[in-house]
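Below is one structure, written out as structure tokens; comments come after it.
All protein chains but one are shown in place.
Chains here go by letter, A, B and C, matching the order in which they are written, and residues are numbered from 1 within each.
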Amino acid sequence: MSYIRPTFRHPALPQNEKGYAKADYEGAISTLCAGCGHDSISGAIVQACYEMSIEPHRIAKLSGIGCSSKTPTYFLSQSHGFNSVHGRMPSITTGANMANRDLLYLGVSGDGDSASIGLGQFGHVIRRNLNMTYIVMNNGCYGLTKGQDSATADVGSISKSGSANILPTIDLVGLALEMGATFVARSFSGDKTQLVPLIKAALSHKGFALIDVISPCVTFNNNKGSTKSYSFVREHISMTSALDFVPEEEEITVEYAEGTSKQISLHDGSSLLLSKLNPDWDPTNRRKAQERLQDSRETGEVLTGLFYIDPESEDLHEILQTTQTPLNQLKQVALCPGQAALDKINAGLK
Amino acid sequence: MSYIRPTFRHPALPQNEKGYAKADYEGAISTLCAGCGHDSISGAIVQACYEMSIEPHRIAKLSGIGCSSKTPTYFLSQSHGFNSVHGRMPSITTGANMANRDLLYLGVSGDGDSASIGLGQFGHVIRRNLNMTYIVMNNGCYGLTKGQDSATADVGSISKSGSANILPTIDLVGLALEMGATFVARSFSGDKTQLVPLIKAALSHKGFALIDVISPCVTFNNNKGSTKSYSFVREHISMTSALDFVPEEEEITVEYAEGTSKQISLHDGSSLLLSKLNPDWDPTNRRKAQERLQDSRETGEVLTGLFYIDPESEDLHEILQTTQTPLNQLKQVALCPGQAALDKINAGLK
Amino acid sequence: MNQPIVNDLVVRFANVNGTGSASANNIFSKAIFRMGLPVSPKNIFPSNIQGLPTWYEVRISEAGYLGRREGIDILVGINPQSLPKDIASLREGGYPVYDSSKKLHPDLLRSDIHYLGIPMMELAMQHFERPRTQQLLKNIIYLGAMAAFLDMEIDVIKELISEQFAKKPKLVLPNHQALELGYNYAKDHYTCPLPIRVARRDLVKGHIMMEGNAATGLGAIYAGATVAAWYPITPSTSVVQSFEKYANQLRIDSETGEKNFAVIQAEDELAAIGMVIGATWNGARAFTATSGPGVSLMSEFLGLAYYAEIPVVLVNVQRGGPSTGMPTRTQQADIISSAYASHGDTRHVLLFPSTPTECFEMAADAFDLAERLQTPVIVMSDLDLGMNFHMTPALKWDENRTYDRGKVLSAEDLENMDQPFGRYLDVDGDGIPYRTFPGTHPSKGAFFTRGTSKDEYARYTESGEAYVRGVNRLIKKWNTAKEIVPRSELLQSSNQSETGIIFFGTSTYATEEALDHLRENGESVDALRIKAFPFDQTLEDFIAHHKRIFVIEQNRDAQMRTLLIAELDADPQKLIPLLNYDGMPITAARIIAGLKGEKIPVKV
Partner (left out) sequence: MNQPIVNDLVVRFANVNGTGSASANNIFSKAIFRMGLPVSPKNIFPSNIQGLPTWYEVRISEAGYLGRREGIDILVGINPQSLPKDIASLREGGYPVYDSSKKLHPDLLRSDIHYLGIPMMELAMQHFERPRTQQLLKNIIYLGAMAAFLDMEIDVIKELISEQFAKKPKLVLPNHQALELGYNYAKDHYTCPLPIRVARRDLVKGHIMMEGNAATGLGAIYAGATVAAWYPITPSTSVVQSFEKYANQLRIDSETGEKNFAVIQAEDELAAIGMVIGATWNGARAFTATSGPGVSLMSEFLGLAYYAEIPVVLVNVQRGGPSTGMPTRTQQADIISSAYASHGDTRHVLLFPSTPTECFEMAADAFDLAERLQTPVIVMSDLDLGMNFHMTPALKWDENRTYDRGKVLSAEDLENMDQPFGRYLDVDGDGIPYRTFPGTHPSKGAFFTRGTSKDEYARYTESGEAYVRGVNRLIKKWNTAKEIVPRSELLQSSNQSETGIIFFGTSTYATEEALDHLRENGESVDALRIKAFPFDQTLEDFIAHHKRIFVIEQNRDAQMRTLLIAELDADPQKLIPLLNYDGMPITAARIIAGLKGEKIPVKV
């Protein structure tokens, strides 16, 4: 795999507004198992970023440790990436975001990385409403360490080893809703039509955006009896509402409008259109979202889609009232008070 | 403070069924600030254990680090105690409980200890439904390190330093309900009549029992504007339902029965009586509890009392199917398979 | 060369991760073992689950050398992706065995080696239906060919196959078939056996083939561990998994069917060791296993256990560091971070097993030591020892051995005490106090455990004198530890040279081979194997009595050497580092080169 790509692009290749070809958003060849859900999610990320015309160098990709956390190597090779340590991606991303509020931050994690060792950091990055997109590639197991049950495995779910998980599951969506996350969604690696617009919406959201993506582990947790297998999810999947993402440039066309029950405009001018099919679904109502989630637990659906969004959300920089200039661009003159100020301080210490 | 108490007890002193005087449940003199809510909770623990006639040596008290976590020194001095490290009491208690399922485990923690550094272990001990009572002495600040806001401080709550907390609160009760805790309650250090029966119920519950006790820090967070001050809590407190605890020995008297809308029997034969005043309150319905909690957030009440209990709950030992004999009492004969078994194993490795 | 080489060769299998080659390769070494030959397979695998190159290197040595050896004699090259490098890795005159279903690319042709093409995929497709089956049996086909080439006993292999599929008898036949396909094709197209081959001997009596991690887990069973708390991490994962596997065989209550053990997969390493501390504090034997990153995360808790004096058994299966480093390669690079883990003045007992048999024994010893000393004991294994099969002496358990639970007071003891109980009183003058378990006695023996400073009665105190008394007693206890940890092993009855070698753990195989080599050349040097920290008198004397001592270790910073000079005040000038840290097990050649002072490329 090589990271040095020619800046020259073949004119024939289709390009987005910023003049980038889709290839500019791809990464090194994946070393994951053939059929791993994670690879589809990488694909969705590439597509979302390409279609949104994000300049690759304006996005930073960060992850913890796990097969899922390896994926940043497999997309956006022109973006800086950070494959950190197990369960600590949220703190790294928090620091990165504090240093430069102008970039987009895409965090990738796994269910072990987020729900086990990383549960504390997961909770606290939500609490700080850090402006980032947080994708959990959720396969209900520890793929990279060969398939042990993770904390998101459902009770009774059978792993490849044949044993049934005995402990209750941690539902990251339920947790995020309870802890006040300002953007909460669930999706399925097998459903790009849903996943891509969700990723776009998450990247456009100002604040913490969680997408819990069920992403089957074909090697260790795709067997019969597993509730994270392709077949199980396909059989039980349902949706809060179909969703379209419209970037600010495009005006909303008629046929869009017709199919739409509700429009939510995001701070960057883009908007979300919700399908008429679920007319009374309102993703700006946290309580409704929690209730809908509870219902789905009782009916045994795998409920996906956008659960909640707060379009007014204030991110950590706004909460802390940090300057608009990225902190990493402040020059010494702005940072160092100099001897004069020091003399005052000295004087006060006599 | 001395730990060597005379086994001889003055006959005059009132004693419980097991023949212990209240003094036998007390501890060293507290070194907390005069008026600290934590001391009242220690008092409630002493009273509950005395009235329940728990033999002091049948209970183990464990804690993390903080003013709150110091309290185990100030009660039950005839019980083994463990003041461990910051935020890790749950794992220590899990190990202790695995070693001996026959003792009672009382964990004491603070809001910093549980909601900040300890959030991960808090979530996972709930998930395992460890058979323990988990008391959080919640003052919304880091007392021992001189009053910084903790993660349970409410947005806008003013600390003694005069600054308003800018980050959303973590509601341990809401979190415990979402994560599947089998016993969830909130109380107030200033309300012993409510707290004592709750502690008794928690100790009788087979499984994880959380009591989030609001416990004002008189030195750093009892000022005007603080939502964890005595006065604020007194002004805003409300109750899910009044509750009585009846140990198995006592049969339920008439005047009990009259005032009662509902009776819940616990696995150890004791039962909980809920007051008629809230006839339609059912603490065995998790979803109702979550909704009631949501209501209280909207109305701004400080809702206390028993939120939820699962009287059928299975604790970790039952889930793991460990032997009834405490593991720490198994003898070498039961543990060591001997050379014969080893020969078989050797044979299989040729 | 006309003189055939018998029972002294290295075979390297180059496969693709996750294609089922592992089981075929294991059968190969097992068959060699059953032919009475010392064999030592090494799995060189990537940090991923499927699709990347993986190697399986087998050394067969009548002389009994089990360390790695450079110079591949025979390559079974099944992975096109790595074939160029694999072919290049063959020694002059070596034999590449490859799948001739497709023609070899001319770039891959070397004039100095002998190509042995077997149309593996072709044969598989001719004789078997389903692609997956073809895929799997292809591995058995090359196994058959190897049997012919090396003159292996085909029946031994068949037997192993039958055993492996005991539960799926339907699979036996096709596998035997595939085996013969390869066997016959080789026989028909090449002069078999090759000049380099194997022949039955009787050199493995009393030995077994076992992985270190399995032995460690089994040792914990025999030591009476009842609580295991862990968090998965390569290469330690199989320690607790083996414990659980054996426990489900050996620790189920015959009447109730209930478990006489509890295994908890913790949420992380901090929780895992916290659970161990809670369990041992409460009187159970408990342990955890992890690797470097986990040890770093456990370091706060290790300090608590040291200072509050709580037994802990921690198995550290070392891998390549720092940070996530080389998670599927081997190193001995956690010595300092384990010996001095945690802030403040701390020291921890370390044990250094060098064979699976020692993993079993030292795991058991660790529990006795941890309870006797009331402190953490860390078993320092590594990926090579833990995850590879090793030929090792059959496991023994002395039926007369009884667990040493250390100084624990019973209810009776407490009743009969004339003195008030003091948890941290040095009653016996050996620095080791007495402890009690919760629930022991209604009114006596309760105490309060804390990580803060305390007096002899476990009462909180901020008195500097009380603090100093306490930490000085811990030094006394440390000195007691020196007397009871496993002794250093001298490889000679008396010193024969001014030069000495100090080594430990998985450097043992290669070191012993190097020593033989030197002896044969009349260049004998003395050698000592470290088995434990704190260091004993034998080790101190060994250093004193030699002019120059090479310290062989598999890390960059000569960490054991640091520990030796720091703890024994040994003269640094005479301790010469001999290092290997590229992630591959050290070889005898490398040691000899080091001893001869040859500049080893990677040495700093």
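Quick note on the criterion: a residue touches a chain if its C-beta (ideal position, glycine included) is under 8 Å from a C-beta of that chain, and two chains touch if they have at least 3 such contacts.
Not measured: the values here are computed from a predicted model.
*Asks:* Looking at A:S231, A:T299 or A:T322, which residue reaches the missing chain?
*Replies:* A:T322
*Asks:* Which listed residue, C:L37, C:L66, C:L160 or C:V295, touches the chain dropped from view?
*Replies:* In the full complex, the listed residue that touches the missing chain is C:V295.
*Asks:* In the whole complex, what residues of chain B lie against the chain that is missing from view?
*Replies:* 31-34, 65, 67, 70, 85-87, 116-117, 119, 142-146, 148-149, 151, 219
*Asks:* What residue numbers in chain C mark contact with the hidden partner chain?
*Replies:* Residue positions of chain C that touch the missing chain: 46-47, 291-293, 295-297, 299-300, 303-304, 306-308, 320-329, 331, 333-334, 336-338, 340-347, 450-453, 462, 464-465, 467-468, 471-472, 475, 555-557, 559, 562, 565-566, 569-573, 581-584, 601-602, 604.
*Asks:* Residues of chain A in contact with the chain that isn't shown?
*Replies:* 1-5, 7, 55-58, 60, 62, 72-73, 77-85, 88, 90-100, 102-103, 120-121, 123-124, 128, 317, 320-325, 327-328, 330, 332, 334-339, 341-342, 345-346, 349-350
In this section, only the chains that are shown with their structure count from here on.
*Asks:* In angstrom, rounded to a whole number, how far apart do the mean CA points of chain A and chain C lie?
*Replies:* One centre to the other, that is 40 Å.
*Asks:* Give me the residue numbers in chain A that touch at least two other chains, ranges are fine.
*Replies:* 116-117, 119, 151
*Asks:* Which residues does chain C have that touch at least 2 chains other than itself?
*Replies:* 267-268
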